[in-house]
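Here the complex is missing a single protein chain, while all its other protein chains stay put.
Labels run A and B following the written order; every chain starts at residue 1.
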Amino acid sequence: MPQADIAHSATGAAPSQSPWKFLRLHFEFARVGFVNTLAYRLRYYTGIVTYFIYVSVYYFIWKAIYEHSVSIEGFDFAHLLTYIGVGWIIRSLYFNNIDQDLAYQVIEGRLAMDLIKPVNIQFMYVARAAGEAVFRLALLTIPTGVVLFLVYPLRPPASWGNAAAFLVSVGFSFLIVAAINFAVGTFALRLQSILGLLRAKFFLLELFSGLLLPMTFFPHAVQKILDLMPFQYISYIPMLIYLGKLHGGGLARAMSIQVFWVAVLMAIGDGLWRWSTGKLIIQGG
Amino acid sequence: MPPIIEVQGLTKEFRTFRRREGVLGALQNLFVREYLTVHAVDHVSFSIERGEMVGYIGANGAGKSTTIKVLTGILSPTGGRVISNGFVPYRERRHYTKHIGVVFGQRTQLWWDIAVIESFKLLKEIYEIPEPDFRKRLDVFSELLNLKEYLHTPVRKLSLGERMRCDLAASLLHNPPLLFLDEPTIGLDVVAKERIREFLKEINRTEGTTVLLTTHDLSDIEELSRRILIIDKGRILFDGDLEQMKNRLAQYNQVKFFLKDRTQIPRLAQIETDGIVCQRVDELTYLIRFDREHHSSAAVIRQIVNTLEVRDLLVEEEPIEEIVKRIYLKGEVA
Partner (left out) sequence: MKRHWRLVTRYFAQYAKVRLAYKADFIIAFFSSMAATVLGFGFALVLFTKIPRLQDWTFDEVMFLYGFSLIPLGFFNVVSWNLYDFSELYIIEGRFDRVLLRPVSTLFQVVFEKFRLESLQEVVTGALVVGICARRMRLEFGLGDLFWFVVTVACGAAIYMAVFLILTAVSFWFEDRVGIVPPVFNMLNFGRYPLTIYNVFIQFMLSWIIPFGFATFYPTTHFLGRSAFTLYFHLIPVVTAGFTVLAIVVWNRGVANYSSTGT
């Protein structure tokens, strides 16, 4: 089992795991993540309001923009509003705090507790975030979606097929974001404060994932460069699928690239983790 | 002179909610919370004279820390009255804090990232300590606590014992007449503990500083304080000096004796009369515990030496750990 192999090699000390045990273990991490988030309830009550206000701000900006034009870059107002609104709804699902959690772990000196566990750290964090995502789905994403669909004229998915592909694609978005966050979080091991880094990543993802505006709004040269990066596969691609602007071969190709990025980013995260912990152990800190 | 601390009918209640366990429980917590009222401190009264060193003991969760927090002004009580050095701590907190020093053994009061001496200099500004006083006290403490080597080290790099010494010095820089110590020797090795005790005695002797300390280590109390306060489940169980406690609460004394040789062993049975039982420590060493009310040490010893040939013999009082353990378990003094 390739997955189990990765789990071994990362620590070297893991006892041999059957795939079943591997799954059960990570389900346990997910469950803990789930229960932990429930403890912090205020975050979720206010989360719905926040997302609503966020979408509202962009609603008004775009409304002001579309006062002058009917269609910009192939998007009419109704399409664009759906693009933004549903884009924020799925963000409430794929968003996670792995990077911050790692930073806290380091600040509070609890990282040693992670290091002594005989599991792949990245999988552990991703599994925990997945548990949290289940919770977000129930208490944040769905309520936010209901509110936004009731208040704003958002459109349903283009077809049943697109809806299904969209859901799978959002799953990949989650993994891409989780992998990026883990990779960024590893820098907490070497830097005094990664707050600046986290903020830069936050704005980078917001802009280049296509959350704020579709990629086609960017100048051509910029689009060409962004095509080679994983960011637009977080929000832009799932939203194109939702709106029915991707189908058939294009859809399959886009989703394959999502999978490709998940693999590449996780490998990078794994490498960064080893690099950081290796240094940590040498320094004895 | 009136007492420096007067506590009357001090009561502190907390409302906590019960966290349910598991996924379903966590979901339930989200919507409905079940509240419980806890009486952390329940009508506690005592007073402390200027210059006393008082040990405040009790099992975990007995109400020690809550009392300390009220006395230091961090918490306001639900009921009762506290006057400390002429202040009502929780009403005049900011003024009052200039007159007290506080050390929490579990948490440092110093700034984590900056050098010890820099922390001290910040405290100098915060407490408005005049430069000559600051210099003088810093010198004295550096000497007594041996701080010199690591005055320029950031706090986070200090060992627990070193940190505790720095915390102690920090708490006394403004020369407070009152010092509160919450588990000052927790986690320290024997040498570090000894050094801190010596320092406290010295400060108490030279400056007349009144000290109230909580601890789980009863040897702290034996070394430092003549007076002991025992609290359990929010109520004071005992207030008096250590000797008094031993006299009143010790239930038994023990005699340990060493037989001359193995031929004496069969004769042990002869002394086991009138409720006296021999406990074997090893082949030639035995122990007799006897109730202080029913037997006198003299009588027990006489019986032993008359019956057996012993090489040596020791009379011991019941260790205070045992007394205190019994009090905690029973939850009352009797």
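Just so we're on the same page, a contact is a pair of C-beta atoms (placed from the backbone, for glycine too) under 8 Å apart; a residue touches a chain by one contact, two chains touch by 3 or more.
Remember, it's a predicted structure, so these values are computed and weren't measured experimentally.
The chain omitted from view is touched by exactly one of B:L75, B:M245 or B:I271, namely B:L75. In the full complex, subunit B touches the omitted chain through residues 12, 14-15, 66, 69, 72-76, 78, 90, 93-95, 97-98, 100, 102, 104, 107, 109, 111, 113-114, 118, 121-122, 125-128. With the whole complex as reference, residues 40-43, 46-47, 49-50, 53-54, 56-57, 60-61, 63-65, 67-69, 72-73, 104, 191-193, 195-197, 199-200, 202-204, 206-207, 212-213, 217-219 of subunit A touch the missing chain.
Keep in mind that, in the parts below, only the chains that are shown with their structure count from here on.
Between the Cα centres of subunit A and subunit B there is a gap of 52 Å.
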